[in-house]
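Note that this complex is displayed minus one protein chain, with the remaining chains in position.
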Amino acid sequence: MGTMSTHTFEPTHYHHTLGNHPPVLRIAPGDTVITTCVDAGGLDRYLQQVTPRGNPMTGPFFVEGAQVGDTLAVRLEKLRPNRTSGWSGVVLASNVVDPDDVPILAQARGSQRWLDWEVDLRANTARLRSPAGPLEGFELSLEPMLGCFGVAPGRGEAISTATSGPHGGNMDYRGFKEGVTVYFPVLVEGALFFLGDGHALQGDGEIAGTGIEISMDVQFSVDLIKGQAIRWPRGENAAYIFTVGNARPLDQCVQHATSEMLRWLTSQYRLDTQSASQLLGQCVRYDLGNIFDPAYTMICKMPKKVLERLSSSQ
Amino acid sequence: MGTMSTHTFEPTHYHHTLGNHPPVLRIAPGDTVITTCVDAGGLDRYLQQVTPRGNPMTGPFFVEGAQVGDTLAVRLEKLRPNRTSGWSGVVLASNVVDPDDVPILAQARGSQRWLDWEVDLRANTARLRSPAGPLEGFELSLEPMLGCFGVAPGRGEAISTATSGPHGGNMDYRGFKEGVTVYFPVLVEGALFFLGDGHALQGDGEIAGTGIEISMDVQFSVDLIKGQAIRWPRGENAAYIFTVGNARPLDQCVQHATSEMLRWLTSQYRLDTQSASQLLGQCVRYDLGNIFDPAYTMICKMPKKVLERLSSSQ
Amino acid sequence: MGTMSTHTFEPTHYHHTLGNHPPVLRIAPGDTVITTCVDAGGLDRYLQQVTPRGNPMTGPFFVEGAQVGDTLAVRLEKLRPNRTSGWSGVVLASNVVDPDDVPILAQARGSQRWLDWEVDLRANTARLRSPAGPLEGFELSLEPMLGCFGVAPGRGEAISTATSGPHGGNMDYRGFKEGVTVYFPVLVEGALFFLGDGHALQGDGEIAGTGIEISMDVQFSVDLIKGQAIRWPRGENAAYIFTVGNARPLDQCVQHATSEMLRWLTSQYRLDTQSASQLLGQCVRYDLGNIFDPAYTMICKMPKKVLERLSSSQ
Partner (left out) sequence: MGTMSTHTFEPTHYHHTLGNHPPVLRIAPGDTVITTCVDAGGLDRYLQQVTPRGNPMTGPFFVEGAQVGDTLAVRLEKLRPNRTSGWSGVVLASNVVDPDDVPILAQARGSQRWLDWEVDLRANTARLRSPAGPLEGFELSLEPMLGCFGVAPGRGEAISTATSGPHGGNMDYRGFKEGVTVYFPVLVEGALFFLGDGHALQGDGEIAGTGIEISMDVQFSVDLIKGQAIRWPRGENAAYIFTVGNARPLDQCVQHATSEMLRWLTSQYRLDTQSASQLLGQCVRYDLGNIFDPAYTMICKMPKKVLERLSSSQ
């Protein structure tokens, strides 16, 4: 694929939809991009509001040669919070507790909109500012991730960065961290890759409606799998291959992700449906991405260790 | 609570509902029971059909002093498959893939009802019998667990062992393995504890409709927490405390489990709702129990490490 | 089936589960029963609390000759409130509004548990007592119905009258009124028919958590369809045949009810699957039973007018 380049790109504007927008940069398969993302509220590293809130996206990046029906591979090489302050929702989201318990949350929220976290990039920790209570002095270790990223959807759609779909988007899965490779279906020419919504830390489900929201320095590289069409995002890390289902209710996320995994196993691992069913039935793992956004997210994972033994047994 | 006894109990009949049935044994808090369970199909260690299929239960065990409003603690001390043969569903369940993909499964199932696994108790492995294909010679490590266990529901109900609820039941969560302690609400006098449905191994979700189904030797001990009423099963292992939500869709499982965890954190860990929300929001983990039975199951987990630091910071 | 008898039965005790309880009366196919039901709170016609709250059931009635695999037909001949006072939930249930709107309801509920309605049996109206506000003097016409009725479930289950299933139960469908015939699967010998939970009036969904709850005089007759096994309750009135799905979420209610209707049309109306699909696709109607109880209810209806023309065209 020729010489691989490293591009440094500083965004000057942001998008609040993933759509067929003019590319900010054209890159080639194999290239690396060093860039930055503002936080979900549109605040940059200097806590300046440089764009309206709502998961503003850096990009899109046009990938040369990417055509509808291909797969775009994105490797998240570095995800580094670039300021010392993050913020989070005050209480749990009202859709993650029993409906009769919602008033408890409303009362605890009071009139506050956000809580502030002090982020120590050297110590790799976050600490609630002046909590005056049981969390006083309490620290959590950072685990930086991207909440929202993906490609332009097809058919002329421009989809809000509040939600997600086959094109990716606001999946808020804590597994989207350094070292992961994510695969997206190419739905428009050039794929048009967007990214943003950094979290310094987030539990499963993004159940307080946010992680610890923060701006980030990001380094990623791209590659293309020509002629391989996928229906839902896929990914892999050191331990697992995984598929992503974005929908509501969670039951449907599981259906999308499991069907996608079944296609993966039967098309690329030479497994028939029955053998794939046995491996999935006894070895599959599911993770909860978000249960807060308009579309929820679940991940279907297969241990590489299992699949590798499979290959060696063939 | 006096002298702790160890009881050995060999069942002579089984139940297909969790209900207010005559106890087979009266035990005291602190006592240990050594017993056996047939598999989900009613087959014992000799592969004899000793009771009809459908998660036959050993028990119930009457716990002296257990009254409505208490909590029963059950520690699973030993879960040991006691024969060398297990069985599993042939293909994925039709509700875990996209509806349009169901015919693929139906075709792959053919006329088979079950697949057989050879279980090697010394090597701790399971191997599909004569698979003649990509899984030939392929082995998986055992991870024995109980699929269905719990207490008698209240209000005169007798609930099928096919499903689950606040009383426990058929939760099919692979975390219910040796070393875990599970808490159930006491809903009738004596609690009436039942157990069965051993799995030699099972992935998340029980998505092939079964794990590797097998009979088991079981050793468990019980204890009582007087005057503590809980609404959903809870548990703990070395790394986590957790709560269990049984319902449909999965969204509602998450709501039940999260509300129960919120109650736990605010009542026993001296956290206000806002502080509990922050810990949950950034540190919570969810596991998928089953997505096959009439009621699905999700587990809400909090790392003990986080909670311990909390205590020491107070 | 021999001489048809009319039985008058005054209950002396009630059940809070549908299960294999001792019958209060043995009746024959073709027989008619005149009896009474207390309200959902256990209050009889004199507003006396004669049994604990929670949809207490009159019955069960053992139907001679009913065997597992048959269908029980129950015709609701008379449903007549028998006192001049009913009660209803104060505000909408918290699960029928957007989660963020629940606190609005909680605030409006205040500390009240119920509202009282004055029922005028001659004028056939209900009026809120002393509402002092926009509903002062406002009247609604009665449309009496049974909220909870059905047969004993099989497999030894005893299922709370709070919920529903293939055996019927707490379906809270306003179509269960005078003149309707309801079909239940016979799941135990004698079918064991139960009834109760009268509503003087109720909108779709029982979204305030109750209708106008009231005790009733009831007259019903039973019949048997030998050798016809059904999986979900069915029914018919002057205009429609219908099927009932009880589950969560509503999507699954629709699936159960539609599958049952498809079976009905293809087994008894001589339609192939494709023709049945065309009729359903262009003519089907769905009603919402309840969206409040642990299991929700939806009804799938086909106009008899359409099906009659079908017969004449054959």
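By written order: A, B and C. Residues from 1 in each chain.
The working rule: contacts are C-beta pairs under 8 Å (C-beta built on N, C-alpha and C of every residue); 3 or more make two chains touch, one makes a residue touch a chain.
Computed from a predicted model, the values in this text were never measured in an experiment.
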Touch partners, limited to displayed chains, of the chain removed from view: A, B, C
Hidden-chain contact residue, picked from the options C:L201, C:I241 or C:A295: C:L201
Of C:G211, C:G235 or C:P294, the one touching the omitted chain in the full complex: C:G211
Residue of C:L115, C:L187 or C:I241 in touch with the missing chain, whole complex considered: C:L115
Candidate in contact with the missing chain, chosen from A:V74, A:L115 or A:I159: A:I159
For subunit A, the residues touching the chain missing from this view: 15-17, 19, 54, 155-160, 247-249, 252
Interface with the unshown chain - residue positions in subunit C: 88-92, 95-99, 101, 104-105, 107-109, 115, 126, 128, 131, 133-140, 201-212, 248-251, 254-256, 258-259, 262, 269-275, 277-288, 291, 296, 306, 309-310, 313-314
Subunit B residues touching the omitted chain (full complex): 93-95, 99-100, 102-103, 106, 249
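Note that only the chains that are shown with their structure count from here on.
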Distance from the mean Cα position of subunit C to that of subunit A, given in whole angstrom: 47
Inter-centroid spacing, subunit C versus subunit B (mean Cα positions, whole Å): 34
Mean-CA-position distance for subunit B and subunit A (Å): 32
Touching two or more other chains - residues of subunit C: 249
